[in-house]
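The structure appears below as structure tokens.
One protein chain omitted, others in place.
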Amino acid sequence: MNLTLHVWRQKGPQDKGKLVTYPAPNVDSDMSFLEMLDEINDELIRKGEDPIAFDHDCREGICGMCSQVVNGRPHGHQERTTVCQLHMRQFNDGDEIFVEPWRAKAFPIQKDLIVDRSSMDVIMQAGGYVSCHTGGVPDGNTFPIPKKVADYAMDAAECIGCGACIAACPNSSAMLFTSAKVAQLAALPQGKPEARKRVQAMTKALLDEGFGNCTNHYECEAACPKGISVKFIAKLNREYLKSMIPSSTAEPV
Amino acid sequence: MNLFTSTVGRKILMAVTGLLLIGFITVHLLGNLSIFWGADAINAYAKHLHDLGLLVWVFRLVMLCLFAIHITFGVQLYLENRAANSEDYAIQKTLVTTFSAKTMVFTGLIILAFLLYHLLHFTVQVTNPAISATNLPLVDGHLDVFSMVVLSFQKVFIAVIYIVALIALFLHLSHGLQSWVQTLGWSTGPSQDKVTAVGKILAIVYGLAYIAIPLFILARIVK
Partner (left out) sequence: MILDGKAPTGPIETSWDRHRFDMKLVNPSNKRKYKILVVGTGLAGGAAAASLGELGYNVEAFCYQDSPRRAHSIGAQGGINAAKNYPSDGDSIYRLFYDTVKGGDFRSREADVWRLAQVSNNIIDQCVAQGVPFARDYAGYLDNRSFGGAQVSRTFYARGQTGQQLLLGAYSALSRQIKNGSVKMFARREMLDLVVVDGVAKGITCRNLLTGEIESYWGDAVILASGGYVNVFYLSTNAMGSSVTAIWKATKKGAYMANPCYTQIHPTCIPVHGTHQSKLTLMSESLRNDGRIWVPKDAANCEKHPNDIPDEDRDYYLERKYPSFGNLAPRDISSRSAKEACDDGRGVGDGKRGVYLDFAAAIKRVGQKTIEERYGNLFEMYEKITDENGYERPMRIYPAPHYNMGGLWVDYECQSNIPGLFVLGEANFSVHGANRLGASALMQGLADGYFVIPYTIAPYLASLKNPGAVKEDHPEFKKSAEEVEAQMDRLLSIKGKKTVMDIHRELGHVMWENVGMARSKESLEEALKRIPEIRDEFWNNVNVPGESKSINQQLENAWRLADFLEFAEMMTYDALNREESCGGHFRVEHQTDEGEAMRDDENFTYVAAWEFKGVGNKPELHKEPLKFENIKLAVRSYK
């Protein structure tokens, strides 16, 4: 099939970017979207032009590195799919495709489709962990965890940290991303001792890093390649409320 | 305090104050609907309120606080969220969000403007002094609220203002009436779909019931 691409090109963080049009002739429907871009880049290199820079690594939908908004939707229109797993058979001959980077103030563009997502790491550093030491922990079966709870935690833990939720959010909020970690750890007995502190610290980091506030649009869930549910945001809200109830035994927040 | 500065704290404040305001508009609506039972009913209701004396002022103060919190943080969150966005996508697409969710701050500000007008109109009674209750003849020794309302809404201009504002209220409620369940953490995922549906139906009920008053008077069904 033959396609027309409009790709965001931007030289550096300080430069102004614009959409540049590239024809994509003879696209094989078995190609992945990134392989299609590889071919365009190959052509650009042969012509002596600067190839399109884009983040990618595992190309199997798990590392979370790829980050492109395709026709207005993070990772493209196929549900629960990262752009590296999006295949060209999802498009039709003659389609016009707009390819843009994640857009949010907290994600400054570095070049073309590459953005800086270190703000998400900062949220994790604020409390996305259980403060256990290496070694000196009890046997893994000491505390039975009901299957339902383990499954719930796993549902949340599937987040790949790609940032599609933020790219899709009308407020550029990182609430789904944050809530997935908060909910995972709050559900498990290991995470409970620090639950109050964690939810407060992580949501504070979210705002400090320049993300917006959640106003329940739920675009995040629709864009998430792993189908992380907004019920985890509800869980985060509940955890936050709990953290505000004074307690003499809980850790101060 | 975190409640007033944090992202979730303020969201919770929005939900709680919003809920209380919904409580207010519910009572207000029930009282106002007495107009359909005739002049005596609504005049009695007005007198009843009036007789509360000091309590009215306590109530007004509480309302003022609720509105202040709801509006201040609503606008603040909106400004922050706008600042968090960078430039628009060439193709802007949303999948599940609604017009009402996207326009909360605008419908909210319309409601605020309307609220001021509404107070000047019916409470302070300075916009149309000629047909204000204070200038109308007393009925059985009480203010004739019924005539004030009817004479007002018979004016197309005033009725249209009210109807537009109440449409804004409907939009505002159709997000707000369900969103708080998620915000207070009571949603468990799939359950939110039902909550959303119920919220939207309720918003329609509120909207229709409120709009019925100016509309029926304008149409001379209530005279």
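Chains here go by letter, A and B, matching the order in which they are written, and residues are numbered from 1 within each.
Please note the rule applied: contacts are C-beta pairs under 8 Å (C-beta built on N, C-alpha and C of every residue); 3 or more make two chains touch, one makes a residue touch a chain.
This structure is a prediction, so every number in the text was calculated from the model and none was measured.
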| item | value |
| --- | --- |
| Chains still shown that are in contact with the chain withheld from the display | A |
| Touching the absent chain when the full complex is considered, from A:Ile114, A:Cys220 or A:Ile233 | A:Ile114 |
| Touch residues of chain A, complete complex, unshown partner | 11-12, 28, 30-32, 34-35, 38-39, 41-42, 44-46, 48-51, 53, 55-65, 78, 80-81, 85, 87, 89, 110-111, 114, 116-118, 120-121, 124-126, 128-135, 137-141, 144-147, 150-151, 153-154, 157-158, 160-161, 184-185, 188, 190-191 |
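Here is the rule we use: only the chains that are shown with their structure count from here on.
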| item | value |
| --- | --- |
| Complex contacts: residues of chain B adjacent to chain A | 2-3, 6-12, 77, 80-81, 83-97, 101-102, 104, 175, 179, 182-189, 192 |
| Complex interface listing, chain A residues touching chain B | 6, 8, 19, 69, 71-73, 98, 100, 103-107, 168, 170-173, 175, 199-200, 203-204, 206-207, 210-219, 221-223, 229-231, 233-241, 244, 253 |
